[in-house]
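Let's look at chain A:
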Amino acid sequence: MEIEKDLEKLIEEIGGEDFQKKVQVCYQCGTCVGGCPVAWVNENFNPRKIMLALSRGEIDEIINNDLLWFCCYCHTCLERCPQKIPVSEIIVKLKNIAAKVRGIPEGYVNELKMIAKTGRISSISSATERRREQLNLPKLVQTSVEKDIKRILKQTGTNLFLEKEIKK
Partner candidate 1 sequence: MKRGTPVKIDKRDKLILEMKTITKEYSLTLDKDLCCGCEICTIICPKEALSLIDAQIENGSLIEKPKIDADPDKCIYCGECVILCPYNAFKLKVNGKETIPSVDLEAFPTLIREIEVDVKKCIPDCKLACQEGCPFEAIEVIYEKEIEVSKKEKKAEGSEKERKLAKSQEKKKKIEKIKKIIDVKIDKEKCTYCSKCVYDCPYNAIKVTKPIEGKISINYELMPKRFKAAADVCPTKAITYDEKKDKLKLEDKWCLFCGACRLVSPENAIILERTRILHEYIESGAWNKALEKLISPEELAKELRIKAENKIRYWILESRVP
Partner candidate 2 sequence: MKRTRATKEESNLEKENKDYLLFKGCLIPSSLPYMEVAARRALEILEIKITETDNFSCCPDPIGIKAISELTWLSMGARNLCIAQEIGKDILTLCNGCYETLKETSHALSEDSELLEKVNKILLPLNRKYEGNTIVKHIAEVLYLDIGTNQITNMIKKPLYGLKVAAFYGCHLVRPSDVMNFDDPEEPKSLDELIVALGADSLPRMRKMFCCGAPLLGVNMDLSLNIAKENLDNIKTSGVDCIVTLCPFCQTQFDRNQKVVERRFNKEYNLPVFYYPELLCLALGVDPYQLGFDLHIVKVDQVLNKIK
């Protein structure tokens, strides 16, 4: 398995024309922006403009912009869209494409590494264990998790993001 970089193929994978059609009814009212927590603190992030570009077929413009990763996936836009466009879900799909074409932010690489190593996103250190003992909590044990997770990552091709990172 290899990271697919052909944009058209990637769009096809997530639903092709239908995917794009979902946003073609967007009438650019700006509801998504008004409620967006990220747009509130960062003027440049604008989900409406992402939908606009998508409906015009300018997907490469979106995924070549790092702003895409700023979406915090709170679903406010999805809940309030008067046309019921699942904005946040569409942005996730675009992120998936962007990940394959341009790679993922460093924070997520670390998270992925941790998951590949331990199956969890936060490590179990001896300090943790000590603290849990003080609070009378049972010991944290994991069985057969790492092996399973590695298999899943390999099957879905996500481990390639890691290998790429290691090569760096």
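Candidates were picked such that all candidates are chains of the complex that A comes from, given by their letters.
Keep this in mind: a contact is a pair of C-beta atoms (placed from the backbone, for glycine too) under 8 Å apart; a residue touches a chain by one contact, two chains touch by 3 or more; residues count from 1.
For clarity, every value in this text was computed on a predicted model and none was experimentally measured.
Enquirer: Mark the candidate that touches any copy of chain A in this complex, from 1 or 2.
Expert: Result for chain A: touching candidate is 2.
Enquirer: Over in the complex, which chain A residues touch candidate 2? Could you list them?
Expert: Residues 37-38, 40-42, 69-70, 72-76, 78-79, 86, 88-89, 92-93, 95-96, 99, 104-105, 107-108, 110-112, 115, 119-125, 128, 131-132, 134-138, 140-145, 148-149, 151-153, 155-158, 161 of chain A touch candidate 2 in their complex.
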